[in-house]
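Every protein chain of the complex appears in place save one, which is left out.
For clarity, chains are labelled A, B and C in written order, and residue numbers in each chain start from 1.
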Amino acid sequence: MSRQKYESPTTNAVGLGFWVYLMTDLMLFATLFATYGVLRGNTAGGPAGHDIFSLKLVFAETIILLVSSLTAGLALLSAHAGRKTRMLQLLVITGVLGALFLGLEINEFRVLLADGHSWQNSAFLSSYFTLVGTHGLHIFAGLIWLVATVWYALKRPLSPRFMQRLTMFSLFWHFLDLVWVCIFSIVYLMGVLA
Amino acid sequence: MIFASWLGKLDWSYFWHGWVQFGGQIATVGGALTVLAALIYFKKLGWLYRNWLTSLDAKKIGVMYIVVSVVMLLRGFGDAIMMRLQQILGSGGGHGFLSGDHFQQVFTAHGTIMIFFVAMGLMFGIINLILPLQLGARDVAFPLLNSIAFYLYLAGVILVNLSLVFGEFGAVGWLAYPPLSELAYSPGPGVDYWLWSIQIAGIGSTLSGINFLVTILKKRCKGMTLMKMPIFSWSILATMILLLLVFPILTATLFMLSLDRSMGMHFFTADMGGNAMMYINLIWAWGHPEVYVLVLPAFGMYSEIVATFSRKRLFGYTSMVWALMAICVLSFFVWAHHFFTMGAGGNVNAFFGIMTMVIAIPTGVKVFNWLFTMYQGRVHFDTPMWWFMAFATTFLIGGGTGVMLAVPAIDFQVHNSLFLVAHFHNTIIGGVVFGYLAGIAYWLPKIFGFKLHERLGKAAVYCWVTGFFTAFMPIYLLGFMGATRRMEQFDPALQYQGLFIISGIGTAIIGLGVLLQVVQLGYSIWKRKELAAGHDPWHGRTLEWSVPSPAPEYNFARLPVVTERDAFWVAKHGGPALYSGPFKDIEVPKESGVGLVVGLAAAVFGFGVIWQLWWLLPIALAVIIGTLIKQTYVEETERIIPAKELKA
Amino acid sequence: MSMLDKLSRLKVPELSRRAFAAICALTALALLIALWLASGQHTFDLFQTRGQIANRERTLLIFSMLLAALVLVPVYYMLYTFAWRYKTGHDHKYSPNWDTDKKYETIWWGIPIAIITVLAAVTWVTSHSLDPYKPLNDDRQHLKVQVIALQYKWLFLYPDQEVASVNKLVIPNKWPIELDITSDAPMNSFWVPQLSGQIYAMPGMSTKLHLDAQQRGTFKGMSSNISGADFSKMNFTVESVGIEDFKTWVTNAKQGGHFTADSYTKLAKPGGAQPVTYHLHDKSIYDNAIMKYMGGHQ
Partner (left out) sequence: MTSKAYLTGFMMSLSLTVTAFILVYGATSVGGSPLSQGWLIAVIASLAVCQLVVQGMYFLHLSSKGKPGRSLQIMLFVLVMAAIVVGGSIWVMHNLNYRMMPGEQKVTETIQDKENIHHH
């Protein structure tokens, strides 16, 4: 892929608007992290982090999301290079990986519920499910956006408007990976250590 | 618990709550039906849909914001009258006409409506009307997003009014502190109505914030650097930065409270590890910056008005901008002054108390700058300037009592007392309401082409100020007597009734002021020919006065080029011409129903969660997502206004 | 021609008429309030304070009102004189482009900063000296009272005196009192305006408040935070009595019914209550009322 001159999103209005939206999402997650930080210890007699987290599963999820972030970036790159089929393939891979990540997470929640550790049992579990679940919902929204983008691009050329939307999507997907870095470090790794 | 039955919590008994509320139900439903009947009778439904409901012209959306806000102001004011009457009757030994629970619903609705659906509505309304014009822009950055944001606000309005007709409203205060607002103590749908009406309106506010921030940063005309921007636009820039930083905190906190109530989680419940203090901490981390979000645009309007009516440049433009930014940042360090009495340590209370006082410094600087704008000016006392004098007279007392409240050891004695109630009415009525009414009186000629009747306007200002003092000085005194807030009856031996009666008289005088404004509006519309205002009725200084009144849909036939502050005043007095060059075709956004559909679907989603009709939620979400995705397939979203039409 | 148009053509000097109307309104309001003051015996709790803590809070309140007036009076003076002197039509100096002046700006950045620094210093000191958790400097042992806010009534427990009292807090005059406060209901706020500032009462948590009464008498107490439909009926009285009277009150109370965990559960049901006293047997009622919300261990 050739070298593309990177035009930062905040130069045009739509890019700046989307970047500002990402910042409001950052504040939303900051609030959920603050609440998790405060309620972490309130297990109300129930299990704490180290009792219910499995490092192997989280490691798998993290790697999957990281790879999907890479493929999303490469998809944007090939779009800039005008290679539409290559872009579509990479976008599909990103979608599959995203869906796999979501599947693992939902399964993780299902197992927790089956073991009787539902979000109704303690403030810690409530804040854990909500923090990780909100990130999951964002991933789900990203997947819907991805499907819509691929469907739109199937029979259409790579117009500048489409390129703008694909750049927004890749920003969103990378942003979610940044949030996941904070989640696995603070919730899972530090949770298991405590 | 989740799939109890597809009818959820719906129950016929929620229609009937006694005769007093029946009056409210008749007023709400009756009002809506009469408007609908009038529209059908005059065959205007199609006209309304084509020209207004689907319009993406920021000015039309602004007018819609203001119309809805004025209606909600009347409803909120009705709540205020009911509270005054109840407290008069309840402090003389009788029980009044409202039960404790009903009284609590009235003041919860009063607070929620006045802040979210009157003040925020008027703010977004005036910004939509004036911001693009002041920046020399044809439109806001994202017209469609603007429409969606308005209809999310309208969805909130629909839900809060629906709670009066069917169901109940929260009986928990306008910020619904848990554990009282949790399921254990508020099992009914009331708190959910409160929660979802402001959650949906709050998301609308965030979208508007993004829209206006990008408009200011990206849509200014050629030559208008940030430091040459009118001061009102600066106040909106500061407001939007503040709004965008704190509304996500509200969204997250309300999301967590709704998860507690709808899915049985334990964020803020009294038991199972929940911590109600965290809710109070978070809601005020949003709450205090929110009141600055409301007052900063009013400060911007006062700066424009005082400069224009004193025929002078605004004194200390740079220090005014610094003061705005200082308030914007400092408002992030003060929120805990709302719960000094929760039991935090001396260090925490002292820190937040001192930071609250520090914020009074930039506010004080702004007042001095307004005074010295009048100094050696030629002050013309038209209605907007009267509103400024009313603001200066009342807000200073509010500022003084605010600094007193900032001292924790004093707050221990006056927290949640009627002294506090009088203080925040002082700052909100004196600062925000007078500011937005001044803004409407000042800019209405630009949007509709006629001035409001001067003498009626001044009479209304006179009633508002006299009414305000008569209504709230007794409330200050009651605060000193150790009367706490939100009580519907008092021990007659305390002899509070006299002061409540005086306060009732004050509220009646304010009511007269509101009536005068309604008469003024009607009279001015009736006599709009005589009251016709040219493009520059007040000898204005900024760009919005350089376009004809009423301002055309595209704002500027040719985009202006600006060289200095007060661009229009400079151009009027021998400066370089604002407009030059040939007329070109103008692209104007086409009408779109996306906002309307997304807003109504959001209201349905809210209704579904409130009454636990779970099957409604995926349908509403599918409609929202589907409409948005369909919109991405629409290619031509603009229509052209040909150049020759502009020359006419 | 409509009446309004005739009115608007009146040539009365506008500002003087407006000033006259404003003065007339202010006097009318002052008269009304004076009438109310004369009509009965009114106590201004925040000023007619009867407790050591409330006395110091009152001085602080008056100090801050004076400080605020120090700023407001000159600003009001400038506001109305500028409005009058620079009204169009009055002959005065007109300098339309004079829009900055370093000297003035340093004054109105400087003076507020100075005043705020004074108030900030006072705030730092008083936030610690009047901290509700800070015991009164009195070498006598504080009388320990445990307060539980229930739905729409107050329960006062005297563990050392083995007495339980509903809606009436009897305390020895001029004696330091230490209150541990919780709620077995939605959040409330314990407030006796004439004796001290308020402190929240929250379920599952225990807050502290220290106060005393400097003279005998009955003082009004209330919950100053909304906690349900009848929260406005959650009033109680504080009676400050002589040491001997307090002792007799305790002995009489101990003749009353026994206050056990069951009687607490019955009392905790929503509803009002008349003042009544019991002989307190179970000393752990207060801690159990908190532990109930802990759900296992903290």
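Convention: a residue touches a chain if its C-beta (ideal position, glycine included) is under 8 Å from a C-beta of that chain, and two chains touch if they have at least 3 such contacts.
This is a predicted model, so every value here is computed, not measured.
> For the chain not shown, which residue from A:A44, A:L74, A:M87 or A:L125 touches it across the whole complex?
Reading the full complex, the residue touching the unseen chain is A:L74.
> Out of B:V106, B:I127, B:L245 or B:V321, which touches the unshown chain?
Going through B:V106, B:I127, B:L245 or B:V321 one by one, B:L245 is the residue touching the chain not shown.
> For chain C, which positions touch the chain that isn't shown here?
Contact residues on chain C toward the absent chain are 128, 131, 133-135, 139, 141-142, 180, 182, 202, 205-208, 287, 290-291, 298.
> Can you list where chain A touches the absent chain?
1, 3-11, 19-20, 23, 26-27, 30-31, 33-34, 37-38, 50, 55, 59, 62-63, 66-67, 69-70, 73-74, 77, 80, 171, 174-175, 177-178, 181-182, 184-186, 189-190, 192-194
> If the missing chain were put back, which residues of chain B would it touch?
Within chain B, the residues that touch the unshown chain are 245, 249, 275, 277-278, 281-282, 285, 332-333, 335-336, 342-348.
Definition applied: only the chains that are shown with their structure count from here on.
> Farthest chain from chain C, going by the mean of C-alpha atoms per chain?
Farthest chain from chain C, going by C-alpha centroids: A.
> Measure off the straight-line distance from the CA centroid of chain B to the CA centroid of chain C, and report it in whole Å.
Measuring from centre to centre gives 30 Å for this pair.
> Report, in whole Å, the distance between the mean C-alpha point of chain A and the mean C-alpha point of chain C.
Measuring from centre to centre gives 49 Å for this pair.
> How big is the gap, in whole Å, between where the Cα atoms of chain A centre and where those of chain B centre?
About 35 Å, centre to centre.
> Got the chain A residues that touch at least 2 other chains?
Residues 42-44, 122.
> Two or more other chains in contact with one residue: find those residues in chain B.
Residue numbers touching two or more other chains: 271-273.
> For the complex, which residues does chain B have touching chain A?
Within the complex, chain B touches chain A at residues 141-142, 145, 206, 209-211, 213-214, 217-219, 244-249, 251-253, 255-256, 259-260, 263-267, 269, 271-275, 278, 282, 625, 629, 632-633.
> Along chain A, where are the residues that touch chain B in the complex?
Chain A residues touching chain B: 12-14, 16-17, 20-21, 23-25, 27-28, 30-32, 34-35, 38-39, 42-44, 119-124, 126-127, 129-130, 134, 144, 148, 152, 165.
> Sort out for me which residues of chain B touch chain C in the complex.
Counting only chain B, the residues touching chain C are 99-101, 104, 171-173, 177, 179-180, 185, 270-273, 276-277, 310-319, 339, 341-343, 345-347, 349-350, 353-354, 357-358, 360-361, 364-365, 367-369, 371-381, 389, 392-393, 396-397, 399-401, 403-404, 406-417, 419, 453-456, 462, 465-466, 469-470, 473-474, 477, 479-482, 484-491, 494-495, 498-499, 502, 505, 523.
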